[in-house]
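Only a single protein chain was left out; the remaining protein chains are all shown in position.
For subunit A:
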Amino acid sequence: MATQTLHFHDRVDTALHDETLKTALERATTRFVGNRAGAIDALEDADGLRRQARALRANALSKLDELLVRLADQVEARGGKVCWAADGEAARRYIVDLARDRGVKSIVKSKSMASEEIHLNHALEHAGFEVVETDLGEYIIQLAGETPSHIIAPAIHKTREQVSALFEKHLGMTPTTEVPPMIRAARTALRQRFLQAEMGISGVNFGVADTGAIAIVENEGNARLSTTVPRIHVAIMGIERIVERFDDLAVMLQVLARSATGQKLSVYTSIISGPARPDEADGPEEFHLVLLDNGRSRILGGQYVESLMCIRCGACLNACPVYQAIGGHAYGGVYSGPIGAILTPLLQPDLPDAYLLPQASSLCGACQEVCPVGIAIPDMLLRLRADAVKAGKAHPVETAGIKSYALMMKNPLVYRAGGRAARLGSRLIGRKGRIRHLPPPLHLWTHGRDFPQPQGSQSFSEWWEERQKKGRTQ
């Protein structure tokens, strides 16, 4: 949350000047992009699987009301409890009250973007509970007092030296630059947390309506421990994260793993249906499913409904040239990258500069290309930009600029005069084919990069006219 004290442009500026971050982002996104491409190419019918995934997500959303009822009824029939949370406040209150009522002291959490979205940890800690994030990346950033910078790899912005320093301070580990001792230190410290915890909180990758189950994917085993060891399991699920049938998982689990990390399947997929049954030897005695709306039903009825198909794989983050350069924190919200630039203004409209996020895109389309459910991200980014302008949120300089641009484009005389002036000006200030400093307000462009100096002595229209004249004389 600390990142929100800065304005979006300042956060971007900070990120662009952070060399460590730059290296980390390049390493992570290059690896993810390559792994994903390999995993998708290996498929016999990648396009077919993707079309199926999209159809299954659309199918689930089209009968969301009915499917949520089926899921909830079956969870309850098996002895679980369901909380219908219209907003973050309702979800937080339910979980805090539950923990108080059951005399909980210590809580372990596995990764859940929905819980980040409603700032659950803050509420639980404020109420006096000890909350430990157990996904290694989440644990690292919790120790550092930060927020995730990537959906799949929350701590990619941290170096091994930084992690070693954190573990030295909090776990008493001997400083090291080797990763294995850090892994051992974290395993030992977190294992006791699991064994002592009375409550485990998890997210949900897919609710399954026809079997009354939830599916959770992970690579570390912390979600398995969080949902098996403590007496109480609380799962938080965004209401849109549902599929109709058990068999749908056969498509969704494979596209999710391949798109996220290039794995064929995640290391662990847990499909959980309610609390442990009477004859089972382990598993939680209580199971609570929190169905979180928090703005989703509003999106469902609007022009951005497609964004609810998202399965949080992170492929669009890795593919995005803007994300690759600025990382997740610059976006300010919980969700980053191209899909975050859509979800944040829709789910967290109170963030003062959320409306700027759709600008953080060159509209190159790489995100849509890799999206496993084919969400039309660039199109939605454009529409969100239009919404912001209609809401009067455009910058005055930008509005003035666009107006004069429109004036120029509509009037051939002004257009030609403007073109000549710009050509003359660029010749005066350009050096070796590049312009390093443009006058205000265009200096905002050259602040971050050079502007190529226009080449040639005439404009395209002058050249065209000349060519036409020559053609006629021949």
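Note that in this section a residue touches a chain if its C-beta (ideal position, glycine included) is under 8 Å from a C-beta of that chain, and two chains touch if they have at least 3 such contacts; residues count from 1.
The rule is simple: contacts and distances are computed from a predicted model.
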The chain that is not shown, which UniProt protein name from "Cation/acetate symporter ActP", "Lactate utilization protein", "Urea ABC transporter permease subunit UrtB" or "Urease accessory protein UreF" does it carry? "Lactate utilization protein"
Would you mind spotting which of A:Gly212, A:Gly327 or A:Pro345 touches the chain that isn't drawn? A:Gly212
Residue, one of A:Gly103, A:Pro180, A:Gly392 or A:Gly471, that touches the chain absent here: A:Pro180
Consider the whole complex, including the chain that is not shown, and state which of A:His9, A:Lys22 or A:Arg78 touches that chain. A:Arg78
Mind listing the subunit A residues that contact the chain we can't see here? 24, 27-28, 31, 42-45, 48-49, 51-52, 54-56, 58-59, 61-62, 64-65, 68-69, 72, 78, 82, 84, 86, 90, 134-137, 140, 153-156, 158-160, 163, 179-180, 182-183, 186-187, 190-191, 195-196, 211-213, 219-222, 224-225, 228-229, 231, 239, 245-251, 253-254, 263-277, 279-283, 285, 287, 291, 293, 297-298, 300-302, 305
